[in-house]
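A single protein chain has been omitted from the complex, and every remaining protein chain is retained in its original position.
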Amino acid sequence: MISTSRWLPFEKPLQEIEEQITQLEEYTATHGIDRSEKIGSMRKKHAKLCEQIFSNLSAWDNTLLARHPNRPYTLDYLEMICDDFIELHGDRRFGDDAAIVAGIGRIDGRSMMIIGHQKGRDVKERQFRNFGSARPEGYRKAMRLMELAERRNLPIICFIDTPAAEARLEAEERGISEAIAACMALMSRMRVPIIVTVIGEGGSGGALGIAVGNYVTMLEHSVYSVIPPEGCAAILDTFGRDGSRGSEAAAALKITAQDNLAMGIIDEVIPEPVGGAHRKPNETAVLIKASILRNLKKLQKMSPEELAEHRYARFRRIGQFQE
Amino acid sequence: MISTSRWLPFEKPLQEIEEQITQLEEYTATHGIDRSEKIGSMRKKHAKLCEQIFSNLSAWDNTLLARHPNRPYTLDYLEMICDDFIELHGDRRFGDDAAIVAGIGRIDGRSMMIIGHQKGRDVKERQFRNFGSARPEGYRKAMRLMELAERRNLPIICFIDTPAAEARLEAEERGISEAIAACMALMSRMRVPIIVTVIGEGGSGGALGIAVGNYVTMLEHSVYSVIPPEGCAAILDTFGRDGSRGSEAAAALKITAQDNLAMGIIDEVIPEPVGGAHRKPNETAVLIKASILRNLKKLQKMSPEELAEHRYARFRRIGQFQE
Amino acid sequence: MPEAINPKKSDEANARAMAEIPVGLWQKCPKCRTMLYGKELERNLRVCTHCQYHFPLSSAERIAMFADDNKFAEIDADMQPCNPLDFPGYSDKLTRGQKKSGQNEAFRYGDMEINKIPSVLGVASFAFMGGSMGSVVGEKVTRALERGAELKRPVVLVCASGGARMHEGIISLMQMAKTAAACEKLKAAGQVYIVVLTDPTTAGVFASFASLGDVLIAEPGALIGFAGPRVIEQNLKIKLPPGTHTSEFQLAHGMIDLIAHRRDLRSTVAQLITYLTDARPEAEAVGIVDKE
Partner (left out) sequence: MPEAINPKKSDEANARAMAEIPVGLWQKCPKCRTMLYGKELERNLRVCTHCQYHFPLSSAERIAMFADDNKFAEIDADMQPCNPLDFPGYSDKLTRGQKKSGQNEAFRYGDMEINKIPSVLGVASFAFMGGSMGSVVGEKVTRALERGAELKRPVVLVCASGGARMHEGIISLMQMAKTAAACEKLKAAGQVYIVVLTDPTTAGVFASFASLGDVLIAEPGALIGFAGPRVIEQNLKIKLPPGTHTSEFQLAHGMIDLIAHRRDLRSTVAQLITYLTDARPEAEAVGIVDKE
């Protein structure tokens, strides 16, 4: 039975049915009168409705899903995907950014350098993870470990899940712009396979900073955008400079996995179980792992030079104009 | 006429004669009686004495000379050696360390990457230059510009003049150890010529951090030591753990240019004008420039690979043990 | 200084070139509010004679500033933006931007000689939609950098931008990775890349190609940063100390190499390029390329 503590607006109909089912079950239990037939039919109804709702989600619905507090985060997936994971810390310059986790993981008995944004579950961890907003140290830690990965010929696997890079003054003082730019530049010339998966929020430069891969994939309900829809709505006349019109901006910005696939920004959409990744984390992890291994297999046919050229060409192509 | 505001202990005899000469000159001026003959002979005497004193300086005397407040600093020499110098700033990570200056200089019509410690003259500048004690940012700025130099095939010229690297907590927090280590490691594999000149204090790791050259030279009265003599005296029983016995430690540590040459630590001693560099900065600068160009000529015969191998081998040799 | 370099000459060249651009008789300095006489302002390279505020320059003025004798062979001038997302209102914005700036887009690039050294010059126009980077800007910046790599020439990019152009959505974001990769290609070719940061350079542009120069030079008092201070104050409901996100702030924090007054800008760039190119027989470049 699907269950989740927090309901999103578009899940309202599901919520009602689930509550009714619960009532019927309690009734059965307390009065000993069998309503299992009714329950069974309602379950079918629920499944059908769920199917319908999640196959017709708007860009905004997906934005909310991508930010769902129960959605699995990088470390949740590593737990399910990796045989083992040794987290490594520090940029050797200033600090260790908990908003980006990195280390050597074993997937399918093979070593990989794994790097991903990390959000927090409870209030305390959210603070500690800076809500998944990476600071310069995070990108510099990533760069240090990517260079180790290249030297040891380890594939680099990145998980993207951030609202945006940290923009506070401390981040500015330590060069958040330089850190993002340098990390993208480094990734562009890496001589090992790089596979990127957007698992939640693909938030502008903060996401792209560790997302320059040979293959970039997105989970079905994740989003990838140049700016948060609310932010876009708040500054454009088109949306009356009204931050509450984020849903319109979300549609206009074309931020869903399908949109990104259609525009050739990503190479693959990884389907999520009906109801979203947070309802069936394990199933989702299995699909992510399969996608990574499948794409890795393709990339392993390439030489180090070909890998770098392939990645460069992949991003070089992007852009629409008339000559 | 030699003149300097500050007198070192061993200069006492010179001071007396100079004062006498001044008196005689005033006497001549005021009473109109010609004492020029006497003055002339005293000048000869002065010159002779100066010759004697400065050809028999102790390690401690040289330490004091190397720290002499009037001794020319890196920027003073650049002023005299370079046709032009464009200082570049910043480590692109955290800050710009004024204790290490770096930039592109033109020497003899040729471009070079010049990097050196910088001390301050007056109280305010001393503070600003952190007394020549470099922080992590200084070494990281140096590394950034060395990599540019390598890409553009510019020789790297380093001037060493520091009591020691900064050890305060802020420096520790930002990895002063890593910065020094990484800079030495980088220099060891540079594919361009690197020429190092110790112009004043060669203070332990803070000095060596930018002193890994194909050729290392020292000004006649500069010093190069693993630890400040006073510090050594203060912690060793040999000197009664008495910091005031620095002169004995200085002798024991063999820190003079001649000592370092004898031990094969440096390749050349650049003579200073009688009385020390601070008495004739221009003459000293001419000699430094000549030395740099002479050594550069030798290195230019080598290929990039040979340059790296030559530098590696140079430091690889150093060490005495029995097998 | 080698005699080839002559800042005076360059400034005259600038002045000449700028004299050709008509301006109002009087202009008020937005910083110190002084009324400035147009011609005098031109003579002073559009820098306020009282408070040294650097007025924005047109791409033509920037080109005149750097290119020897204002000789500039523009490339891809006809490249036109489109509306890939069919984003509401974008097409009109583009038309207005083109009218306002007299350019097809917010960035121009081409070949020049500076101090007689063949180089690639790219200049942004803040006047065109805040110099924001969409497909055209990203493509042109990338081509400028790739041209430098192919022809083994230095590249000078003069930046002025509010960041990525959100009307092209994710496509504009991707221009950050595309241009950053091109910077790496130029480096791999052993070439020199000089960035000139002008008011303002922020967000997606500062966080990509504008931060990756071998030498970063800023005009005084320019707004430079990831998120502008106003954005931060609004989003975080905090008050920032004065002077953050400026050229001076970035210099103090080690992010840029120099601040150059507009009067010295050309000579500084010319010297850097001269000094960084003379030493190196281009045969060597190959060696470096293999190395990367």
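Read from first to last, the chains carry the letters A, B and C; within each, the first residue is number 1.
Just so it is clear, contacts are C-beta pairs under 8 Å (C-beta built on N, C-alpha and C of every residue); 3 or more make two chains touch, one makes a residue touch a chain.
Since the structure is predicted, the reported quantities are computational estimates derived from the model, not experimental observations.
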Contact with the hidden chain (one of B:Ala149, B:Ala165 or B:Val269): B:Ala165
Touching the absent chain when the full complex is considered, from B:Leu24, B:Ala181, B:Val274 or B:Leu293: B:Ala181
Listed residues A:Asp76, A:Glu137 or A:Glu272, member touching the removed chain: A:Glu137
Hidden-chain contact residue, picked from the options B:Leu57, B:Cys232, B:Ala277 or B:Leu299: B:Cys232
Residues from chain A at the interface with the omitted partner, ascending: 83-84, 86-96, 104, 106, 109-111, 137, 141, 148, 151-154, 191, 304
Touching residues (missing chain, whole complex) on chain B: 165, 167-169, 171-178, 180-182, 184-186, 188-189, 204-205, 208-209, 211-212, 224-227, 232, 236-238, 252-255, 259-260, 263, 265, 311-312, 315-316, 318-323
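By definition in this document, only the chains that are shown with their structure count from here on.
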Which two chains share the largest set of C-beta contact pairs: A-C
Remotest chain, chain B as reference, centres from CA atoms: A
Centre distance in Å when chain A and chain B are each reduced to the mean of their C-alpha atoms: 55
CA centroid of chain A to CA centroid of chain C, Å: 34
Rounded Å distance, chain B centre to chain C centre (Cα mean): 40
For chain B, residues contacting two or more additional chains: 92-94
Chain C: positions in contact with at least two other chains: 211, 253-255
